[in-house]
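With one protein chain removed, the remaining protein chains of the complex are shown where they sit.
Read from first to last, the chains carry the letters A, B and C; within each, the first residue is number 1.
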C-alpha cells in the first residue's frame, strides 16, 4: 500500500475509535498513567509535526506554538512540557480544536508524502505510524480504565467486548536445549530495542499452547491465592496489602458471583475465557501456585512460531534491558525506548486491543510489574 | 416576588453562567477543593430532590437512583458518596444528562411550589436557593481556578473582569469601647451559624474605610514581605516555603511586570484596584508589615454599617466557632455549617462573585487559612 | 528565694527526671512532635547560652559552635537549625557531652547571677526558667510517648503513675452574665500571650466542678461514640477514620478489658480516675454526646477561682488568637508565642506533669486539635 494511503488509514482509526465517546470523555484523566483521549489525538499529531514537518517541510508554520509544551509526552530533547499527571487538567484546547489540528497536520503530511522518496523521511513516517498504533492501543485501555472506575460503569459500545476469547488448542510445546538466534532479522519496521540480533543458550523447556483462563484464576483466588504470602514476591506482597487487592483489575464480586467491567458494560466473568488485566506480581504468584513458571522473553520468542498468540500481552520473566550491541539513536528519538530500561518487565505478543499488523514475535513491550490496565495475560512453562 | 419566580430566576442563573463554557470545561477537576461545573449543576439539583421532593412530594420518583451516590457533597446522614477528589473522574453522566436532571427536578419543584403554603417546605426551598447561590459563587471561582491553571490561560468571557474595582472612599471609622449586640436579628433568611444573637464587649478601635489595593501589596512584595519570617505566622511561613510562594494566587511576573489571570484573560495588574486572592496567612503578614491588624468578626459586624463592603470577602482574625447558644439542626441539614467549626477562619462581607441579595452584615463565611481561590481581600484596623 | 538558688533547683529537676532512663532512652525520637530527652536537656541549656550568656556575659566563649545549629528549636532569628523531625537522628553529641554542656553553662550562669541586678537580665533568666519548666513537662510526655509506643511497654519507674487522680468534689458553679476582666494582672512572671488585660462580656453559664472520668468516657465508647458521625466535627471525623481511632491514646482493649500504658507500665483503666490523653476532637464529640459543651477560655478563667484545677490541661472551645493590644517582642523572643496563633486551640489549667508553681489561671497553653500526648482532660459546661 502506498505510504499516503497507509497514513490516511491509520490516522483515521484513532478518530474512529473515539467516535463512540461523548465530549466529556475526551477530557478526563483518572490516573497518571492513563491519558485523556484528546491528549492522545493531539500528541500523535504533535509527533508528526515535530519530527517530520518542522525539520523537513520547508516553510512549515506550526499550528499553534503552545502545543509543543502541551503535547510533548516525555522527550526531553523536544523541550519542557506539562507534567504527565496534569494532562487531564486542561479543558482547553477543546476536542474540536484538536481535531482541527489533526486536519491541518494531515493535509500537510499527505501533500508532503505524495512524491516523497527520501528514505530518512519515509522511515520516520513509518515510525510515526507505529507510534500512532501504540497510542490506539492506549486509547482503548485508557478509556476502559476511565469507564471501569466510574461507579455507573458506562458502556463504550454494546458490541465491543474484548475479553471473550477462548483458547482454541491444548497441549504444550517442547523446545530442546541449544543455541538460538533472537532479535529482529527481517526487512520491515521494528523498534530499536529489537535490534542486535544475537545468540542465546536455552535449556530444555516445555511451554503451554494455552493461556491461563478466568476459571483457572478463580481457582487460585478461591484457594486463598491472595492471602498466602509464600506465593508472592516481596514487592508483590507489599502491593497486595497496601492496595487490599483480592482479584484482578475490573473484577467485582457481586452476590458471590464474579463480574468484570468490559467496554460493553459490567458482565459476569466467563470462566472459559482467557484471563486478562493481571500484573506481573499476580502472574508470578499464579505460576508459583501452579508450581510452574513464566517463560523468559527468549524462550517465548523461540517457541512462539509454534503456538497462537496475539490475544493478550503475555508477561515474561525477563527484565527489560538492552540487547548486546543495542544502539540508541541520537536526539529525541533515542528517548523512544532506551531510557525506560529499568524497573520494567518484558511482555511479548500482542493483545485484542493491538492494531492490525502492529506486532511481531520479536516485539518487546514493557510495563512496571504493578501495572495491569493493558490486556495482559499469562502463559506457563513447566 | 413569589417563591416560584424566585426559584426559576435563581436556578436559571447557574445555567446562565455556564453558557460561556465548552463541554470539556464542565467535566474537569483540577484540585480537590474546586469541583467540575457539571457537578455543581447536579449537586444543587440533588439538594432539592433529597431534602424537598423525596420527603415531601407524594409519589415522587427519583430521576436516577445512582445520583445520590454521585452528587451528595458531604452529608453523612444522606448516605455514602464518591470522594471529593474524584468528582472530576466521572465523564458520565454527561452535561446533557445533568441538564435533563435539572429540568426534571425543576418541573416537579415548580409544580410543587405553585400553591405551597407549608412553612417548613418554604423554609427548605429558601435554604436550597441560598445553597444554590453559594454554589454560583463556587462556579465562578472554580472555573477561574481551572482556567487560571491552564498554561494557555483561556478567556471565559472577554467582558467578565471581576478584579477591577477601586476604593471609592478614604478615611477610617472609630468605634468606641462598649457592649454591642451581634448575630442575625431580622425576619428574613439566615444560616444557623448566625443565630444566637448575643452581646460582646469591644475595645476602642479604628477601622479603615478602604480595602488594601494591589499597589499596597506590591509594596509589601518589593520590600521583601515574602522572605521576612518575622512577619509570618509559623504555619504561614511553612506554607510559603513548602509551596515557594512569592505573590498572590494568579499573579505572574512577566518581564519584571506583574500580571494576573482574570476571567477575561491574562492582564497587567492594576495598581489601584482592590487586592484579591490572598489567604489568611498573607493577610496577616501584610497587616504585620503595616504594623496594623485584622478586625475580629465582631468588630467588623459592628463597624460594617458605616463603610461600603461587598467587593471582597474580608479576612477577620476570628476563628470559626459556634456562637453562644448555637443549636445544630437534627439530621443532614445539621451538617450544613456546624461540623466545619475547626481549623477555619471567618470571612465577612461578600464578593464580586456573590449573587445579588445573598449576603448580609451578619453572614459568616469560613475557609482554611491557606485558601485563596475565593475573591478574598483585606481591611485593616489600627 | 534568690534567683541563683531557684536557677539551680529548676535546672536540677530536668536532670533528676532523666535519672531513671537508660542511655538509649535519651537518644530516640519516635514521632516528630516528641523530642529525645537529650535534645531537651541541650535545648534548654542553649536557651540560656543564646539569650543571656552570649549577649550579656563579656568574653563568653560558646561551649561548641555547632550546638546553635543542633539545639535551636524554632527561632528563625537565631539562625538555621536541623529539622524537628531529625532530632532523633543524631546519636552525637552523646548524653555525657550534653551533661558537660549543662555543667559548663550552669557554672557560668550561677557566677553571672550571683550579684546580678540588671532587670532585663533577671527577666530573661526567669523566662529561661519558665521555658525549662515547659520542657520538663515535655520530657515527661515525650518519654511516655516513646515507652507507650514500644511493644514491650517499658516501666519508667514503678512508682510514677500520673493518671490515678480522682475528682474530690461534685456539683457545678453558676456564673452570671456580665462584663469580666481577663488576662494577667499580677506582678510576677507571665507570658506575653497573657497580657493585654481586657474586658469580655460573658453570658450566663454553669460549669462542672468535676473533670470527666475514664468511666464516663467508657460509656461514650460503648454507646458507639467513635462510630456516630453526628457527634464529630468534620476534621475530627476524618481524623478518626484516617487513623482508625477507637479509644484514647495509650488505651488497649485486652481480653475485653480496657488497659492503658502509664509510666509505671501497662495497667487496667481505673474507671473512677480522671480521663486524660484525649484530643480536642474527642473532647468535642464527648461534649456533644452529653448534650453539653466545652467552656471558652474566658469562661474558664472567670470560673477557675471557684473550682480545683491543675490535674489536667483542660481543652477549651477557644482558638488560640492574640488578645486585644497583644504586643510581640522584637527579635527571637518575639517568636516564643505569637507566631503559633493559628490552627491551635487553647487549653487552660495545668497537669500532673506540670512543674510546681509553673501555672496560673491566666496561663494559655495551646496545641493542635489532633494532639493528645499531653495530659489533657475535659470539663463540661451546661
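Everything below uses one rule, namely that contacts are C-beta pairs under 8 Å (C-beta built on N, C-alpha and C of every residue); 3 or more make two chains touch, one makes a residue touch a chain.
Small disclaimer: the values here were computed from a predicted structure and weren't measured.
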*asked:* Using the touch definition from the header, name the shown chains in contact with the chain that isn't displayed.
replied: A, C
*Among A:1, A:179 or A:254, which residue is in touch with the absent chain?*
A:179
*Out of C:146, C:162 or C:175, which touches the unshown chain?*
C:146
_Residue in contact with the excluded chain [from C:24, C:59, C:159 or C:222]_ = C:24
_From the list A:62, A:152, A:218 or A:233, pick the residue that touches the absent chain._
A:233
*asked:* With the missing chain put back, one of C:88, C:128, C:183 or C:324 would touch it. Which one?
replied: C:88
*Option touching the unshown chain, where A:120, A:203 or A:223 are the choices*: A:203
*Considering the entire assembly, which residues of subunit C contact the chain that has been omitted?*
22-28, 30, 38, 66, 69-70, 82, 88-95, 146-147, 149-152, 154
*asked:* I need the residue numbers on subunit A that touch the omitted chain, in ascending order.
replied: 74, 76-77, 179, 198-201, 203, 229-230, 232-237, 280-281, 284, 293, 317-319, 321-322, 324-325, 334-335, 339-343, 345, 369
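By definition in this document, only the chains that are shown with their structure count from here on.
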*asked:* Going by the touch criterion stated earlier, list every chain that contacts subunit B and also contacts subunit C.
replied: none
*asked:* Based on mean C-alpha positions, I'd like to know which chain lies farthest from subunit B.
replied: A
*Turn needed to bring subunit A onto subunit C - CA fit, degrees, nearest 5*: 180
*Please work out the Cα centroid separation of subunit A and subunit C, and write it as a whole number of Å.*
57
_For subunit C, residues contacting two or more additional chains_ = none
